[in-house]
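Quick one: the structure is below, questions incoming.
Excluded from the complex is one protein chain; the other protein chains are retained at their positions.
Right after this comes subunit A.
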């Protein structure tokens, strides 16, 4: 047997992921006096969080004093179609303002209103202006601020211990492949350095997953390369459960060309400011896609639609601004019927609608995005756009207050955690989610460590097994017929995109599941050349296992949920069903992560005082009569 060298480290808390949630969790764990590691797949400070532009939702009420946590809570529950974990939504709404302010004490500076208070902007689904922001680079500023906070803590530790890394150490470009348990509890994590390919073992009683999402399982996604569902898969293999995996948020307009930017978001603002969707014949096709439920609410002629931009009282709005899923469905149909643009999308035209200087003034970031990344001048040419996978609502099932999963010692925060957003996330609720639950995860992990009577230990056999599994892609099959990891990845992405994408139906999901069985079998024969030093082919081979497992969860849950709700649209079950409102689909897997099992489970009923925050007439749209029997609006009847 090959002897493998494994570097060993001891920590109290190991945080996997260095985006907003991971950094906030690590800061908290360190402030609670715990020796903390941050393990990051990318370079430190380069997390996907930097892409978040809109802002961070927090009901400070600076712009409209009527805003408060109750309004934010209601908006969040509505957005999620009442499938949210209500306790998470409550904690989030209550704590977000304090977390935003806390970032300012770390040195961030959010944009100000004219009188110098933290400014807040409007966003879809939020009743009042609520998003604290730093221009259109709020995520970048949050990451930068917390990165600086970490440097300050390390310099404090140097003063006290003579070692910058005495209490808080960052492991950049380091990927965790296995979680290791001692009995039923977390005992450690096995990882490799991306640059040298060498192995590491973290001995730790507590792990916080903060690994983000799963977008790289889809062909067209706004997500960056790290989003391969690592935390989701690690949790499953460790015996934890995932919920809400059928809910994936797609945005109808992403860039489709060139390949390096495929999937990057094109803001809804383009359509709000007059941009219209056209097919290859130049037809404004959205007029043919107004569904019955919206008939009468949208303009039926181009003339009326064009009148709406300047006179909204006397005109109905253009169908280019139908809800996201309707727009995406229409684009899908046009492309499938052969009326798409050269690179498989449709055209979004603002050039023929507004003067060039007006476009540059209203949409500066879009102008630059297309100019610099696609060499398209949007003041002169149409853009090519298509639906793109943006965010996964599903994730690790956690205790809302501590973020603990069902496995003792395993915590999760941010996009990798499930429940907070229910079936659909509101824009702006993600950055706030990261800092509210990032902090709670650090605190939850620290409290858990304090409660332990005995440190768990890592068995050597587990380390050997993890090492051998990690190097297995270098073993070429005896007949030399190896599979290329890029080929399997491309086929997986194509299949998930086409068959479990924005619009779903039974036979297509079934086809995707059959394809997953085939890909899983072929993935056993993946082999790569070269050595372990910075070898992206090898890295992808290891990520593939995670993507295959997580994709199976998405597909199986999507097949089971026979309704349409939020980020899950079934062509064969187009309406929302109140009998599905209180049901969670819970995913688990075997230890090797070779198959996923999905079962149904009832959701805990909302606490009475929270339920009372809603009008009965609104609840009646979502709840069954039995569930509402105790509401004060009915109790008197």
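Definition applied: contacts are C-beta pairs under 8 Å (C-beta built on N, C-alpha and C of every residue); 3 or more make two chains touch, one makes a residue touch a chain; residues count from 1.
Convention: contacts and distances are computed from a predicted model.
Missing chain, UniProt protein name: "Fumarate reductase iron-sulfur subunit", from among "Fumarate reductase iron-sulfur subunit", "Oxidoreductase", "BolA protein" or "Energy-coupling factor transporter transmembrane protein EcfT".
Of the candidate positions A:529, A:571, A:604 or A:618, contact with the hidden chain is made by A:529. Across A:33, A:107 or A:269, the residue that sits in touch with the chain not pictured is A:107.
For the options A:162, A:183, A:259 or A:338, the residue in contact with the chain missing from this view is A:259. Where subunit A meets the omitted chain, the residues involved are 42-48, 50-51, 98, 101-102, 104-107, 109, 111-112, 114-118, 134, 137, 140-141, 144, 148-149, 151-152, 154-155, 195-196, 224-226, 258-261, 264, 369, 372-375, 484-486, 528-531, 533-538, 540.
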